[in-house]
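A single protein chain has been omitted from the complex, and every remaining protein chain is retained in its original position.
The chains carry the letters A and B, assigned in the order they are written, with residues numbered from 1 in each.
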Amino acid sequence: MLRVILFQQWKGSRMLLFLAGLTAFAVPVVSASTYSWRAQSSWDPAGLLLFGYAVGFLYPAIAAATGLIVAVTAWGPDHRGGHVYALSLPLPRWRYAGLRFVAGVVLISAPVFMLAIGTGLVALTAPIPEGLTAYPVALTARFALAALVAYGMFFAVAAGTTRTAATILGVMAGLVALQVVLTAFGARVNILGGVTNALFNWPGPFDIFGGRWLLIDV
Amino acid sequence: MGNAIETDGLHYTLGRGFALEDVSLRVPVGSIYGFLGPNGAGKTTTIRLLMGFHRPTRGAIRILDRAIPRELPTVLSATGFVPERPHLYPTLTVAETVRHHSAFQPRWDREWAASLFRRFALAEDRRVSRLSKGEMGKLLLLLALGQRPDLLILDEPTEGLDPVVRRELMSVLMDYVADRTATVFISSHLVHELERFCDWVGIMDRGRLLTEMPMTQFKNSLKRLRLSTGVALPDAPFELLVRERAVATAGETWLVRGWESSMTAYIAERGAEVREVIDLDLEEGFVELLRSFRVAEQDASSKET
Partner (left out) sequence: MFERLDPRSPTPLYEQIAARIRVGIAAGDLDPGDTLPSVRHLAATLRVNPATVVQAYRVLEAEGFVERRHGAGTFIRAIGQDRRDGERERQIEAWAERVLAEGARLGIGIDELAPALERAREKGRHG
C-alpha cells in the first residue's frame, strides 16, 4: 500500500520536488562560487562569515518550503475529491494518514539528499581559510530536521477537513490583520513578534528554524 | 436469509433545512434494490451515511451483519462503491489507478479485473482527467467489481451516460450478479432501467423513505381506475390514494393501491362502473405515489393549522 501511495504522491509533486532539490543543491554551490568570485584569490574569514550570515536564511526557507510542498501535495488530491475516495477504502483513517505521512517523509529525503551533495561538494573543493571548518553533515541534518518539523505541522493542518485547514489559515490571516489595525492606531503591541518569539526561539517548537545557518563556521 | 443493509430510524441534518428523517431500510441479501427518489430527496446523503462518510445524529446502521461505523473497514473490503461524482486522482493513468486501488483490496481478483479491463476496452495509459464520461463510468464499475464484493452500492452509476455505455454497464452488472449471491443497492433516476432488473424498490422523498416493497408488488398494486361517476366509499377493500375529476368525460380517475379485479363488483354495488383499469409502469407509479404522499402531507399540515 505504501508503494502506491508513494507513487501517487510523487507523481503529483515531482515537479515542485525537483525544484526544491535543485535549489537545495544550488544554494551552497552558487553562494560559494559567488563569494569566490567576489573574494578573488583568498578567502577572508571575517568576510566569509558575514557572507554566510547574509545567505544563511535560505536554508531554513527552503526547508520550510519543502515541508509545505510535500504536505500540500500529500492531501491536495484528497481534498479536491472531497475525501470520498480515501474514505471508501477499507482501512482505518489513522492508518491511511500514517501511510501518507511516511510517504511524505520518503519524498523529503530527495531535497535533503541534494543538499548533502551540494554542501559536500563545497566542503571538499572550497579553499576554506584557517580557523574555519565546513559542517556539511550538521547543516544537512539540521535542514532535514527543519523540513520534517515544517512537514509535520503542515501535514497536520492539511490532514484536517478542508474546513479545518481553511479555519487555521483564516486565524493566521486574522492575526495579521489585527496587527495591521493595531499598528495603524498607534498601539505598541507586536502580536506577530510575540507569536514568532514564542514559536521560533528556544524553547519554542520551531526554534530549529532560528539562529544561524552556516555551512562554514568557526 | 437476512438483510444486506439494515438501517433503523436514521436521522441526519445537513446544513439548514435539509434533514433525513426516520429512514429505515431493509435490503434483503441477494436482492437488486432500486433506490428511487427525485433530486434532493436524500438518496446520496443516505448512501454517504451507509458508507460511513458521516455519522447519523440518530439511528443504527448494519451492513452485511456488521455495525457501521465500528466495523467499517471490514465491510468496505466486501463492498464495491460507485459514487455520484467521480472521485479518482486526476494525475494517475487508468492502469495506475487500478494498481493503486487493488493494493488496498484484500479480495482483489487480478484475472477477473483484467478480463473486465479488456471487456470495457479501457485505455491503459490515459490520464483519469482525460477520460470521457463513458470511460470513467466503466472504470468506476471495474474498481467496484474487482474485489468480487458481496454488496454493491451504486449511486447513479449510469447518470449522464449514453445508451450504449449504459447497456454495457448493466450487462456486466447482471453477469456478475448471476454468478454469485451479491446484493446490489442502486440509486438511479432512470426508472425504466431499474424496472428491468430490480426486485425490490425503495422510494425516498424529502428526506423520508416513503415505502419499500418487492417490485412485483409495486407494479401490480398500483392501478389507475376510470370510473363512470364518483362514489362514496365507506370501507373500501383497497386504498384510495388520489381522486380526481376526469378531464374530458364525466366521472372520475382514481389512483388506488391493493386493487384486485374482483373489486369491480364492489364498485358496481355502489352505483359506478369501472370503465378501465390501467396498469402503471414503474415511472408512472413512482410519480403518482410521490404525488399522493405530498398531497397527504399537505392535507395533514393544513388540518393542523
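Note that in this section a contact is a pair of C-beta atoms (placed from the backbone, for glycine too) under 8 Å apart; a residue touches a chain by one contact, two chains touch by 3 or more.
A quick note: this is a predicted structure, and the numbers were derived from the prediction, not measured.
The chain not displayed here makes contact, within the full complex, with B.
Taking the complete complex into account, B:A178 is the one of B:A121, B:V164 or B:A178 that touches the chain left out. Note on the undisplayed chain: of the listed residues B:T57, B:S115 or B:T216, the one touching it is B:T216. Per the touch definition above, the residue from B:D162, B:E260, B:D279 or B:E297 contacting the chain not shown is B:D279.
If you put the hidden chain back, the residue from B:D199, B:E212 or B:E252 that touches it is B:D199.
Where chain B meets the missing chain, the touching residues are 32, 167, 170-172, 174-175, 177-179, 192, 195-199, 216, 219-220, 279, 281-282.
Here is the rule we use: only the chains that are shown with their structure count from here on.
Between chain A and chain B the centroid-to-centroid distance comes to 50 Å (mean Cα coordinates, whole Å). Within the complex, the chain B residues that touch chain A are 51-53, 72-77, 81, 83, 85, 87-92, 96, 99-100, 103-106. Listing the residues of chain A that touch chain B in their complex gives 1, 3-4, 7-8, 11-12, 77, 81-85, 87-92.
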